[in-house]
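Note that one protein chain is taken out, while the other chains of the complex remain in position.
Letters are used for the chains, namely A, B and C, taken in the order the chains are written, and counting of residues starts over at 1 for each.
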Amino acid sequence: MLDRTDPEGAVAEAAAAYSNWGRWGADDVLGTVNFITPDERRAAAELVNLGVSFSLSQSFDMNGPQKGWRRRTNPVHTMLDTGVDAARGTQGFPHGIGGADDVVSMPLQCSTQWDGLGHIFDHGRAWNGRDAAEVVTSAGDRITGIEHLAAPVAGRGVLLDVGRALGEDGELPDGFAVTAEHLEATARGQGVAVGRGDIVCVRTGQLTRARRQGWGDYAGGPAPGLSFTAAGWLHSTEIAAIATDTWGFEVRPNEFDDAFQPLHQVAIPHIGLLIGEMWDLDALAAHCAADGVHEFFLTAAPIPFTGAVGSPVNPVAVK
Amino acid sequence: MLDRTDPEGAVAEAAAAYSNWGRWGADDVLGTVNFITPDERRAAAELVNLGVSFSLSQSFDMNGPQKGWRRRTNPVHTMLDTGVDAARGTQGFPHGIGGADDVVSMPLQCSTQWDGLGHIFDHGRAWNGRDAAEVVTSAGDRITGIEHLAAPVAGRGVLLDVGRALGEDGELPDGFAVTAEHLEATARGQGVAVGRGDIVCVRTGQLTRARRQGWGDYAGGPAPGLSFTAAGWLHSTEIAAIATDTWGFEVRPNEFDDAFQPLHQVAIPHIGLLIGEMWDLDALAAHCAADGVHEFFLTAAPIPFTGAVGSPVNPVAVK
Amino acid sequence: MLDRTDPEGAVAEAAAAYSNWGRWGADDVLGTVNFITPDERRAAAELVNLGVSFSLSQSFDMNGPQKGWRRRTNPVHTMLDTGVDAARGTQGFPHGIGGADDVVSMPLQCSTQWDGLGHIFDHGRAWNGRDAAEVVTSAGDRITGIEHLAAPVAGRGVLLDVGRALGEDGELPDGFAVTAEHLEATARGQGVAVGRGDIVCVRTGQLTRARRQGWGDYAGGPAPGLSFTAAGWLHSTEIAAIATDTWGFEVRPNEFDDAFQPLHQVAIPHIGLLIGEMWDLDALAAHCAADGVHEFFLTAAPIPFTGAVGSPVNPVAVK
Partner (left out) sequence: MLDRTDPEGAVAEAAAAYSNWGRWGADDVLGTVNFITPDERRAAAELVNLGVSFSLSQSFDMNGPQKGWRRRTNPVHTMLDTGVDAARGTQGFPHGIGGADDVVSMPLQCSTQWDGLGHIFDHGRAWNGRDAAEVVTSAGDRITGIEHLAAPVAGRGVLLDVGRALGEDGELPDGFAVTAEHLEATARGQGVAVGRGDIVCVRTGQLTRARRQGWGDYAGGPAPGLSFTAAGWLHSTEIAAIATDTWGFEVRPNEFDDAFQPLHQVAIPHIGLLIGEMWDLDALAAHCAADGVHEFFLTAAPIPFTGAVGSPVNPVAVK
């Protein structure tokens, strides 16, 4: 039972109970991604039976959910050259060739993303017990930058479609706290078991709703999401990563009177867990609901921005 | 035999000979990626035997090759918040949580990338015969934007390590034109056959050299690369995509007296070929050289920027 | 009397009546800024009696009015280094020096600005009758870029505080069309005469209201502003420039059934008029109301971005 008045105590207790500090050595920069071993990855590839692939990424454009909060804008994409210019033949190239280039400015946290290990701290401590001030300076994350995850994030993906399992018309309402029991019941009902090294995709249906009704407060407002009480499950299952179709992974409002993303505070710096947000699980979920198969080979490789504390990602599931 | 004085004629001839316009219907937006069928993809997944994964992406940071040419900079990555701030406890969050966010500004063509179908035109014509001016305006590529490639680019990857096969110490010299014969000889020597739907990775060794000697003119200068004469091979093999470890895919200087990337002018608008550039094939190539296996499962999903004519990509090969 | 159903006809008529094409030669790149002669500028400097200066610029930050329309964001300002880093002494500099740098990404039209001569076209024609397609390509404005206005925009400024003169509590309501008669009456009432070469600052009070009530639809929504019928006044007065405290200079909704900024279409390409938008005239206006002096020396120098069609500007008035 959570004491709504004491998030700090609850975080401290969970941090102590579920810490992975030192588990992979003092120099570790991967956290729970260490759970994806070559054996897990090889076994995951055997899940490919149909050869169909799904992108789990939202579109990156000005129609995204950001509203400026915390200086987060949607991606601003502009052209350096266009076909209109090329068709006029004034680009200065020989033999009739023409070209178009483009540029983007964006927060790395603006759309479908991975949170890197340097994204969240607990009382000035980063993953593996490091001093946050030593890890992430204005020069970026000098130790656990997202570039370290360039290669390994390919393995078994599991979809837990909690929206379909427990929601109405496939959608959980805002404020719905998804507990370990909900996750386990969903897994059982959907015929899949979560295991070591898995990349777990939790669909709440909120994105489906936002797509239908408009973004509203999708970016930062009320949302279904993981309960703080699921911290133990995140730890004991030894999953490699978890992602949701919501802005912030956790249930919002959080389950304390005055709190901001307390589960992050346990999951990233203490468990070393890789968290994905704003994933678009709808096409994949429809397919899984139809064929009853909720596991697949998943590659979710961040763009290796050196020193970044996160990255846009286009996760691709293959069944 | 190429007539060095007539690139325009050579392009026209190759365009006529190797055009795929209409092959997948008037509305096609995928080009040769259509060659990756579910069957091809399923078969490719069976190539995973070891479960080891390789990132084929360069690092995205200010130490990249760009020098400002065509307004192309290296990615500028800045922090919106840092661990240093968090450690001081002045971020305004409750219960000891702290966070770091980041932002990037960059050309989509600055590092490891896919060229979209809207990236190159021939005399004002884009892929499938469309009017370039209708396809790519200041609003971006309204028809063949890179977002259409969000899901399908996962299939069989084949490494042709031409640098190791034909170069000295594993590297081709700048200006070396890689012909169809070179590609075929390399494939034979490395025990692999290129086939329909493959994503072909051609290592020249230039990136290895740049890494040793400094970037120099890597971005736009002399380089080993595909010969214009390889256009027929690109077409007849029915490959889905091809990528090199060089800035511009083609041999530089080009094989005509006054020319700029004439093979692009055939390959993108006429063949509809997906081209990758600045891929880092070195770690994968070393592994392939060691175990003699040059095929693998490759996922190379662009970030789906709506209307973009290209995208950074972190291709992940799994053997 | 405007025919609300025929904006195109009204624009054509006004364009014919008020065109300055050719007035300063075929090569002109300054438009009405030509009216600011050294004599005008010298005389303007004599208006400085108190030595007090006023900035007429809004703040440039994420609290600005932009909402993403037309890919216009507020300025995103990030730090490359901070004092927090410096205080830790980890920046790598010798003898105790520390530093902070910063970066910005922004539309040039996001806040207090000048519209350059390449900002608006009439049926494909730019200022002085040029082909818009020859003037502004993806490479920017190759002929009338804002850099040409780097030096000359310093001269006599005149404040017409129409809000105070005609509004309630100093503010005109949204949709209020400011006519030539309103401008002249305001000038008379405020003891000032508009003349050749003047930079006219028209305060409607809308910014005051937005500051009090929140931005709402300030960027692009209903607003007080210049009536289309003022085109003749803009021409005959031979003013050098005009600026308002609103997003779009003109009254919104525009005075035609289906229209978008028709006065711009006359004023910029045909009159060659320099237009300022989103200026903050409140502090200056309060001072002018108090001392009854509505003229001053005004310097409003754009940042000379080569080829830009506009620029942020911090206009400084000295009385």
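The criterion applied here is as follows: contacts are C-beta pairs under 8 Å (C-beta built on N, C-alpha and C of every residue); 3 or more make two chains touch, one makes a residue touch a chain.
Note that the structure is a prediction, hence the values are computed from the model and not measured.
Partners of the chain left out, restricted to shown chains and counted across the full complex, are A, B, C.
Only one of C:L159, C:C201, C:I242 or C:V309 touches the absent chain when the whole complex is considered: C:V309.
The chain not shown here is touched by just one of C:R4, C:R23 or C:R70, and that residue is C:R70. Considering the complete assembly, chain C touches the hidden chain via residues 7-8, 11, 37-43, 45-46, 48-55, 57-61, 63, 70-72, 75, 77-84, 86-89, 93-109, 118-124, 126, 131-141, 147, 150-154, 256, 258-262, 264-265, 297, 299, 301-310, 312-316, 318. Within the entire complex, the positions of chain A that touch the omitted partner chain are 76, 78-80, 82, 84-85, 88, 103, 105, 138.
Where chain B meets the chain that is not shown, the touching residues are 62, 68, 71, 73-74, 76-82, 85, 88, 90, 105, 133, 137-139.
Heads up, the rule we're going with is that only the chains that are shown with their structure count from here on.
Where chain A touches chain B, the two copies mostly use the same residue numbers: shared numbers make up over half of all numbers in play. Note on chain placement: the centre of chain B and the centre of chain C lie 45 Å apart, centres being C-alpha means. Within chain C, the positions touching two or more other chains are listed as 76, 78-80, 82, 85, 88, 105, 138.
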